[in-house]
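Every protein chain but one is kept in place in this view of the complex.
Take a look at subunit A:
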Amino acid sequence: MIPDYIKTKFEAIVGPENVDVSPVGRLVYSYDATPNFQSMPDAVVAPRNTKDVSEIVTVCLEGKIPIVPRGSGTNLAAGTVPSEGGIVLLFKHMNQILEIDEENLTVTVQPGVITLDMINAVEKRGLFYPPDPSSMKISTIGGNINENSGGLRGLKYGVTRDYVMALEAVLPNGDIIRTGGKLAKDVAGYDLTRLLTGSEGTLAVITEATMKLIPMPETKQTMLALYQSMDAAAKSVSEIIAAKIIPATLEFLDRPTLKAVEDFAKIGLPTDVEAVLLIEQDGTPENVARDMQKMASICTREQAISVQIAATEAEALALTTARRAALSALARLKPTTILEDATVPRSEIANMVKAINEIAAKHNVTIATFGHAGDGNLHPTCPTDARDHDEMERVEAAFADIFEKAIELGGTITGEHGVGMMKAPYLEWKMGPEGIAIMKAIKQSFDPENIMNPGKIFAKETRKRLVISQ
């Protein structure tokens, strides 16, 4: 528990109505969307502005109290679970869109703005913010920046990082810094904007962000290609990229995922095929028509049993919305749903999909796979039951093998979900001890007292690496 005098200080800063130490108030911020991670904070504090944040951080530094900044808690790597207690910093009051600058094509927001609200606001002005994590209807921009979230459009348009132009942040000593600007070019010193993006709240508290916008594409088309073999679908992905087409979206769903999604969405997705590709292209009408036609013939050539273009915008939206629900829909199958986001160079997609299936068989676990095939970012998902300890051990072993394989293929342990606590034991596999050492040095220079989201990214112990025997 935090001492009373600290609580009094928080109350003096934000008002008593914005400090909650009740069991209920703390419990509902003890989790995020990651299964099997839960830990109660000592208090929940909701600042109203940057000055509040700075003063709260100063109090926390004095009392060596951990700070966990939290948006909507949709994170999938236990990055917002207050594993070491301390305070959860809520941004429910700091949720305003401050400016849409149509001359510089930027939007400036407070961190608590819901991603989709921002997207809708800029689209009303004919502007486009491409990063679209599946949770965008719930997630906040602050959360997206801290996790460097991806999404369905990452292949063509990149991820959150590629759109952060400037940040205001509170450092662990209470200092307020401003990085970057509405500038296409800016090489003044280290790129702190990029360093803070994806830092998972371990370096500073982001209090304002200016994001890059681009003109809205004129038109968009959506297509569904069905396959009786996973391999054929994966091959189509490689062929499309090799034909020098970069679609806006190139998503892949396997049979178990399709079935779960259709159970939820009831939009008539096929459940009797082994895999589907959900493909979107946007741009000028001529380019879209040309690319869609080319991709359709590639899919057909690669043994797609059917290729259909969505007839209406509503139909297309239903397809992408259904895809966004894939992870949660898989949760219908079993009580616990463990998801990973191992990522490989896109040329290795077919190999990775094949390896995942072999690993699942080897460990006798079920793994459904869907994901962003076009950018090599897969979501192998395991429906299981946390109460079955034997199976949970096999699940963990299977995912260790998947990480190992991804790295072997030139990939990474996490493409877009972040390290958090869940993947911390594997980070060294990807970075090596030297990589971890320099990251720790950066952390140390920002946050010598380790109050900023402690217990994330850096593991107490790295998981022992096993050699895959296959």
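In this text, contacts are C-beta pairs under 8 Å (C-beta built on N, C-alpha and C of every residue); 3 or more make two chains touch, one makes a residue touch a chain; residues count from 1.
Heads up, the rule we're going with is that contacts and distances are computed from a predicted model.
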| message | According to UniProt, what is the chain that's been left out of this complex called? Choose from "L(+)-tartrate dehydratase subunit alpha", "Glycolate oxidase iron-sulfur subunit", "Rhamnose ABC transporter membrane protein" or "Aspartate carbamoyltransferase". | response | "Glycolate oxidase iron-sulfur subunit"
| message | Which candidate, A:Cys60, A:Ala329 or A:Ile367, sits in contact with the chain we can't see? | response | A:Ala329
| Of A:Asp175, A:Asp263 or A:Glu393, which one is in contact with the hidden chain? | A:Asp263
| field | Which residue of A:Ala12, A:Leu27 or A:Ile214 touches the chain not shown here | value | A:Leu27
| query | Can you name the residues of subunit A that touch the chain not displayed here? | reply | 22-25, 27-35, 72-74, 90, 92-93, 95, 114, 135, 137-138, 261, 263-264, 325-329, 331-332, 335-337, 385-386
